[in-house]
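The following block contains the structure, expressed as structure tokens.
What you see is the complex with one protein chain gone and the rest in place.
Let's turn to chain A:
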């Protein structure tokens, strides 16, 4: 039974590495989860900054120093990309939930659009802010 027509069936994503070929659909899906979870770092920095701002003095200097340091700049810039990516990927989920764009080619195209559009929005955000 075990070797009857293994066919050309998809493999579990948990076989990442030598058995699993990355696809736009699975990669944009896992990226949505990674970006969402990683936003806790920026959220922490923002709350720290607001707390420092509300207290003033030394507290503000430390919080402001951290969020505007070179490390803070890298974290915040990456987080802006993560935020836009996660937002757009969320929009894609909302569209999917209405039953639209569910064909594989449509989902792949939407994934490519999300990756590119998030980059454009990040550049705009960095310029405007």
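The rule is simple: contacts are C-beta pairs under 8 Å (C-beta built on N, C-alpha and C of every residue); 3 or more make two chains touch, one makes a residue touch a chain; residues count from 1.
Keep in mind that, in the parts below, contacts and distances are computed from a predicted model.
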| item | value |
| --- | --- |
| Candidate names "YbdD/YjiX family protein", "Succinate dehydrogenase hydrophobic membrane anchor subunit", "Phosphoribosylformylglycinamidine synthase subunit PurQ" or "ABC transporter permease"; UniProt protein name, chain not shown | "Succinate dehydrogenase hydrophobic membrane anchor subunit" |
| Absent-chain interface as seen on chain A, which is shown | 33, 36-37, 39-40, 43-44, 46-47, 49-51, 53-56, 60, 64, 67-68, 80, 83, 87, 90-91, 93-94, 97, 125, 128-129 |
